[in-house]
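Handing you this structure, nothing more for now.
Left out: one protein chain. Kept in place: all the others.
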Amino acid sequence: MKMTNTRGTIHNTVQVHSNVRIGNNVTVGPYSIIYDNVEIGDNCFIGPYCSLGEPVAAFYENRDYENPPLVIGKDSIIRSHSVIYAGSIFGEYLQTGNRVTIREESAFGEHCSVGTLSDIQGHVEIGKYCRFHSNVHIGQKSTVRDYVWIFPYAVLTNDPHPPSNCIQGPVIDEFAVIAAGAIVLPGVFIGKDSVVGAQALVTKDVPPETVVAGVPARILCSIHDVKCREGCVEKPYPWRYTYSRGYPWSDE
Amino acid sequence: MKMTNTRGTIHNTVQVHSNVRIGNNVTVGPYSIIYDNVEIGDNCFIGPYCSLGEPVAAFYENRDYENPPLVIGKDSIIRSHSVIYAGSIFGEYLQTGNRVTIREESAFGEHCSVGTLSDIQGHVEIGKYCRFHSNVHIGQKSTVRDYVWIFPYAVLTNDPHPPSNCIQGPVIDEFAVIAAGAIVLPGVFIGKDSVVGAQALVTKDVPPETVVAGVPARILCSIHDVKCREGCVEKPYPWRYTYSRGYPWSDE
Partner (left out) sequence: MKMTNTRGTIHNTVQVHSNVRIGNNVTVGPYSIIYDNVEIGDNCFIGPYCSLGEPVAAFYENRDYENPPLVIGKDSIIRSHSVIYAGSIFGEYLQTGNRVTIREESAFGEHCSVGTLSDIQGHVEIGKYCRFHSNVHIGQKSTVRDYVWIFPYAVLTNDPHPPSNCIQGPVIDEFAVIAAGAIVLPGVFIGKDSVVGAQALVTKDVPPETVVAGVPARILCSIHDVKCREGCVEKPYPWRYTYSRGYPWSDE
C-alpha cells in the first residue's frame, strides 16, 4: 500500500494568518500554524504541529506589534512539532528534525540541517552546509562558519559571568567539529578543521587543525595525528577528504 | 500589517474540560487542552498545543481518578507545546519557553521563568524570581530558593545510588548561579551567592560566596575575586549589584 500522505497540499486544519506566501508544491501537515509575514519557498515539506513565524517577545508587550518576516528557502523539510520564530532567514535545502526551536534574528546558509530538539537561541549567523545533530544548543551571538558539525548536547555559551549583559558569542571556524556534550565558553574561537572532544569544556581559543579534550580542554594533538583504531580510513581528519555524503564535493 | 492574533480569546479548537476557571483577558491558542480543575489567572497568554492540568500517573490506574488542581497565577505567559501537569501552583508573572514540561506537586513563587525544553520533575519548591534557562532538569525533591539562576543542560539529581528509594534533593540557596552543563549531586547544598562553573560535577556542599568548577568540582576562589576580562563591570559578583533587568531592585 502506498503512503496516503498527499504532497503539495495544505491540510485543512492548518491555521494560516495574514500576508503568508507559500510557493509551489508545498505540503503543510495537520494542525500547523503559519503566522503573519511568513514566506515558504517551493517544494517545502512542513510537518504537523509546526509553528512558523512564532511571535517574538515584543508581541506580548505591544498591541501594535508587527510580526517580523520569516523566510524559509525552497526544498526545505521541517519536521513535526518544530517552532521557528518570526524574523529569521534560511537558505534553501534546510532540514530539521522533530521539535526544533529556532528563535528570531537567525540567519542560516543553504543546505543546513538542525537535529531533533536543537535549540537555536536567535541572533546567530550560521554558514552553509552546517550540520547540527540532535539537541544542540546555540547561544545568542554565536557565529558558526561553513561546513561545521556539532553533535548532541554540545552547547555554545555567551555570558562570561552569568547573569550579565556582557554577551560574547563563540566563533566556530569552517570544517570544525564539536563532539557530544562539549561546552564552548563565551567568546572562544575554534580554529578551522579543529576537533573538540566529547564532554570537553573549551575555555580558550583552539588553533586550527588541533584536537582538544578534557575539563578544562587541553591540546591533545594535531588532527593529522589521529588514527582510526578500526582502520576504516587511514587519516580521519581533515574529515572533508574522507567524508562527502551530501556535500558539494560528493561527485569528485 | 498588525499581528492578527487576537488577545483575550479562547481559540475554538481548544479542548476545555470540566471545572476550569479562566480569568479575564486570557488568550489560549489553537489546539491547546485544559483538563479538569485548572485555574488560570487574569491576563494570561497560553500558546498553542499546550496541555494544562495533564493527568498524573494515577489517572492510568484508577477509574475514579480526580485531577488535582492546577493554579496558574495572573499575567503569565506559557509558550507553545508546554505540558504542565495537574497538582501544581505557580505565582503570578510565570513565563515559560516553548515545550516546557512541569510535573505535579511543583510550587513556584512569583516572577519565575522556565526556559525552552526545561523539565521540572515535580515535587519541588522553587522560590520567586528564579530563572531557568533552556533545557534545565530539576529532579524531584529539589529546593531552589529566591533569585536563583540555572543555565542550559544543568541537572539537579536526587538519587545517591541509582536506582533506589533513597531520594535527597539538592538545595540551592538564594542568588546562586549554576552554569551550563553542571550537575549537582543528591543532597548537596549550594550556598548563597555562589557560582557553579560550566560542566562542573558538584559532589559536596558549596559554601556561600564561592566559585567552584571541575569534575569533581573544587573551590576556585571567592566570588569577590572574579574579574571581567572584558572590563564591562569591575566586580561581576554578587551579580545583584550589577544586574537588575526584571528584578524588584531595577528602579533603584
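Per-chain residue numbering starts at 1, and chain names A and B are given in the order in which the chains are listed.
Going forward, contacts are C-beta pairs under 8 Å (C-beta built on N, C-alpha and C of every residue); 3 or more make two chains touch, one makes a residue touch a chain.
None of these values were measured; they are calculated from a predicted model.
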The one residue from B:Ser51, B:Ser142 or B:Ser194 touching the chain left out of view is B:Ser51
Option from A:Val20, A:Ile89, A:Ala107 or A:Ala180 whose C-beta touches the chain left out = A:Ala180
Among the options B:Ile40, B:Cys112, B:Leu201 or B:Ile223, the absent chain makes contact with B:Leu201
Hidden partner chain, residues of subunit B it touches | 15, 17-19, 31, 33, 35-37, 49, 51, 54-55, 59-60, 63-67, 81, 83, 99, 101, 117, 119, 121, 135, 137, 153, 155, 157, 160-166, 168, 181, 183, 185, 187, 199, 201, 215
Where subunit A meets the left-out chain, the residues are 1-5, 7, 29-31, 45, 48-49, 77, 80-81, 97-99, 116-117, 131, 134-135, 149, 151-153, 177, 179-181, 198-199, 214-215, 226, 228-230, 232-233, 236-237, 239, 242-243, 245
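Assume only the chains that are shown with their structure count from here on.
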Mind checking the centre-to-centre distance between subunit A and subunit B? Centres are C-alpha means, answer in whole Å.
-> 25
